[in-house]
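As you look at this complex, bear in mind that one protein chain is not there, while each of the others sits in place.
Residue numbering begins at 1 within each chain, and the chains themselves are lettered A, B and C in the order written.
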Amino acid sequence: MTSLPPLKKTLVEAVNLALAHEMRRDESVVVLGEDVATNGGVFRATEGLKDEFGIRRVMDTPLAEALIAGVAVGMASQGLKPVAEIQFMGFIFAAMEHIICHAARMRNRTRGRLSCPMVLRAPYGGGIHAPEHHSESTEALFAHIPGLRVVVPSSPARTYGLLLSAIRDPDPVIFLEPKRIYRLNKQEVIDNGEALPLDVCFTLREGKDITLVTWGAMVHEALQAADQLAQQGISVEVIDVATLKPLDMETILHSVEKTGRCVIVHEAARSNGVGAEIAAQLAEKALLWLQAPVKRIAGYDIPMPYFKYEQYYMIHVDEIIQGIEETLAYG
Amino acid sequence: MTSLPPLKKTLVEAVNLALAHEMRRDESVVVLGEDVATNGGVFRATEGLKDEFGIRRVMDTPLAEALIAGVAVGMASQGLKPVAEIQFMGFIFAAMEHIICHAARMRNRTRGRLSCPMVLRAPYGGGIHAPEHHSESTEALFAHIPGLRVVVPSSPARTYGLLLSAIRDPDPVIFLEPKRIYRLNKQEVIDNGEALPLDVCFTLREGKDITLVTWGAMVHEALQAADQLAQQGISVEVIDVATLKPLDMETILHSVEKTGRCVIVHEAARSNGVGAEIAAQLAEKALLWLQAPVKRIAGYDIPMPYFKYEQYYMIHVDEIIQGIEETLAYG
Amino acid sequence: MQATINNNPFSKTVAQFNIAYTQMINHLGEAVAHLDPDIANEKLLTDLYKSMVFIRLFDKKAVALQRTGKMGTYPSSLGQEAVGVGIGYAMNPNDVFAPYYRDHAALYLRGVSLADMLLYWGGDERGSLINGAPQFDLPNCVPIANQITHAAGIACAIKIRHEKNAVLTTCGDGATSRGDFYEAINLAGIWQLPMVVVVNNNQWAISVSRGIQTAAETIAQKAIAAGMPGEQVDGNDALAVYSVIKKALKKARAGKGPTLIEAITYRLGDHTTADDATRYRPPEALNKGWELEPIKRLQTFLHNNNFWGPEQERAWITQCEQNITQGVEAYLNTPDAPPEDIFDYLYAELPFAMEEQRQHLIAKARSLNANKKEEESL
Partner (left out) sequence: MQATINNNPFSKTVAQFNIAYTQMINHLGEAVAHLDPDIANEKLLTDLYKSMVFIRLFDKKAVALQRTGKMGTYPSSLGQEAVGVGIGYAMNPNDVFAPYYRDHAALYLRGVSLADMLLYWGGDERGSLINGAPQFDLPNCVPIANQITHAAGIACAIKIRHEKNAVLTTCGDGATSRGDFYEAINLAGIWQLPMVVVVNNNQWAISVSRGIQTAAETIAQKAIAAGMPGEQVDGNDALAVYSVIKKALKKARAGKGPTLIEAITYRLGDHTTADDATRYRPPEALNKGWELEPIKRLQTFLHNNNFWGPEQERAWITQCEQNITQGVEAYLNTPDAPPEDIFDYLYAELPFAMEEQRQHLIAKARSLNANKKEEESL
């Protein structure tokens, strides 16, 4: 398998590659959603799947998100592995009843008689000058719900490996794709069906002075900040959380034990965002190690402004650098 | 007005009293929901309103939560003040699209041309041996949404005063009623139309050794724990957060500056619960004062078990006492 | 169809629809037309009757258990028995059932044990293990109408796998006001899914009467919005219910698409044991409901055809009561599940991050149960 030629892929192409791979390998995998078949998805994530696998396995649904989620639950209860697409995360809210009340509970409710091996994919996040409701990042809503997994990839290779695991996982996974970096850059992806582990953080860059925790598109600003600070001799450890629920605090705690300082970055609104859970666990478990207050650099508690003012909301590399410098300057 | 005779009311009777008071005072206030008119609500919160105000102002809707929320948004956009009931919080999820995408954004989206002065009431929380989906406490989902207010009363008097403010507030309020204490005990409530402030915590009991932060039904376990610890000479400051969004951290920070220790109690699932936001802000702003790690005593990250096993999930007074003792024992 | 509308020369009729109503045995116990003995045979009719009698007795017992604190809130199916038995006898074991909470009769006929039903309403998840019943049937669905969407998904699975069975789902009249109901039947129409939706129109959604739930003259006509057939049946006529459902399932299994069936019944009990219908329901309405109830009429029919008599009745009731007593015993004697069950079925494998919580629960449960024992021993 590993003799396969590595391919240069964008993040959205990696989504497509993983879907096609798993559909070939496992015929119980089916894809459904709005515009996913003939049109191949508005971002082309499902391009070509209908031609290869036919309309019984790649389904254009009517325009109804509650339906998409609920139908996926029904399919999954019978042993299929549906991968449903919500066209934009801003339209996922109508699907929440089925996600919270059923997808997340089918196994528990039936004490294991039935289960819900489904994946709900949605492009998420801002920064692409889209119309209203096309830039949401409300991952915290799902990270609070028992029974779910919430996964956010941040590179083509991790997207491929994590989406494979998400589809193979026997339980429901909310898979949020940072669309701002869908085509940011290409990376070598080997289509060898090798999955990456869920439920663990990825330490993308080791460092000793401070721990920088983030996920999704912000990983790129985080790495840029780390690069620039390296030139000033500041060594930043960058952690890509990747799976927001369940949360791998071990990795984060070990890092903070080493560095004594932590900055958390996320695009979503600050209040009750996932950064709060990470900071809270640091307050519970890392008090002795913390040489400076934990800092969250997060979105404002406002809806994403229309795109003319979007940049006021988005988090920029300078802000991360400044936040790190403040945290290092402390005490 | 204050010459009015004080009445002994339960929490749910206080809801009814506030609704009736405001409907008399302001004819733009209307009530809608499932079984709210003829039946007076399954908990009798709206009892008698239809008889007094008629079916144009007290409306039994069809069985559709998205409809209830969306219709309230439409009414509010025209200057009515709808108070909509979701029969149980476990059925609020279908309403989230209208709450998140419209109620929370109407004013901002129209730059103040239109607004959404609505209240969405829902009985919430567990401990009443109800069937599945009747014990949810997912307040964190709303506390994350910009543009909302999230209010949780914990006594008849505060229910009366806070519900009045919620109805009078020019913006949308999610008003969550802890049904476990709907009829726990009666308290004097003077029906004088005096509202209580939103956006502030209530310090129910002053103390110097430790700060105990909670809201809703758990306030009662918190006060019992404080009583018992007082007998051991431990002085606990008990704060009822009451408004979860926006969050009044000032009151909590001042208290922790004084006590140096903090325990947060909530019934909702721990991960990404509102306790996380409070603990996170302590990690950001109270590091110097904290003599012990912040402790969250919260629900497990599982759905509420069916009622035979409910007590394993619910938080008991002993657990709070133990958590406080551990925190005091620290360092 | 070029007919002009109210003689407006610019308008023509482009579509027409009819809704049919089926009844075989009326409330007096008379066949409304000649009954084909191949369908309406003694065996079937007595089976339908016996099952209805059984479930009404069970229902009474279940309510009694709740009243005496031995069980939780329970939704009686008093007056709804014909719908349940019609479903139960019309479905094949390999069909899939997506029920709602008032389907005790159908569950019983699907093979769900009385103990499991009582366990469920007694607040124990193990009630949904339904050992002995078809393993892929869905558990009870509390959030109204969600099961209809799940049923559409199940029907998709059947179609995707080229299987030859069908899914049957149920809901109440109130449920038809939810988006789920409409979104799901709309999909069933487009994809011609092997799906039968049976609406138990018992005239009430808790305190909300059918008349203020929808302005549609019939619930059956809601199928027109989905481009699929819809029909009404006398839901107090077990034979008619059985027949229309049987036909619809046959059609669905043959790949000929979905059907919406409105079974007209009357809820003779409170909504649940937590409800008091006298607050909102006039006694006259209830009395009229009793005149149409399903058991008496079939009993009359069976008597008049000498299919059934007092001795059979006595014998059967005795047997029912034995079975029910056994079921109740089994329920009451079921030992509690280990506390950690509340963690151990959430995921296929408990995430590492939750280990600590699980340990905490085990310790907590130990002390809680110790205290309980103490109290009891006092």
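In this section, a residue touches a chain if its C-beta (ideal position, glycine included) is under 8 Å from a C-beta of that chain, and two chains touch if they have at least 3 such contacts.
On a predicted model such as this, the values are computed, not experimentally measured, just so you know.
J.: Determine which one of A:Phe53, A:Tyr160 or A:Tyr313 touches the chain that has been left out.
T.: A:Tyr313
J.: Among C:Asp137, C:Asp180 or C:Glu293, single out the residue that touches the unshown chain.
T.: C:Asp180
J.: From the listed residues B:Thr46, B:Thr61 or B:Gln87, report the one that touches the chain absent from this view.
T.: Only one of B:Thr46, B:Thr61 or B:Gln87 touches the chain omitted from view, namely B:Thr61.
J.: Out of A:His133, A:Lys258 or A:Lys285, point to the residue that touches the absent chain in the complete complex.
T.: A:His133
J.: For review purposes, identify every residue of chain A that touches the missing chain, sorted by number.
T.: 34-35, 38-40, 42, 60, 62-64, 66-67, 90-91, 94, 129-134, 270, 300-303, 305-313, 316, 318-319
J.: By the contact definition given up top, give the residues of chain C that touch the hidden chain.
T.: 5, 8-24, 32-34, 177-180, 182-183, 186, 189-190, 192, 212-218, 220-222, 224-228, 231-232, 240, 243
J.: Considering the whole complex, not just the chains shown, which residues of chain B touch the missing one?
T.: Spelled out for chain B, the touching residues are 30, 56-57, 59, 61-62, 64, 66-67, 70-80, 82, 94, 97-98, 101-102, 107-115, 146-147, 170-171, 199, 246-250.
Going forward, only the chains that are shown with their structure count from here on.
J.: So which chain is the furthest away from chain C, centre to centre on CA atoms?
T.: Max centre-to-centre separation from chain C belongs to A.
J.: Calculate how many whole Å lie between the centre of chain A and the centre of chain C, each centre taken as the average of the chain's C-alpha atoms.
T.: 40
J.: Could you tell me the distance, in whole angstrom, between the mean C-alpha positions of chain B and chain C?
T.: Measuring from centre to centre gives 36 Å for this pair.
J.: Among all residues of chain C, which ones touch two or more of the remaining chains?
T.: Within chain C, residues 125, 142-143, 179, 341, 346, 354 contact more than one other chain.
J.: Send over the residues of chain A in touch with two or more other chains.
T.: Only 66, 94, 97, 101, 108-109, 146-147, 246-247 qualify.
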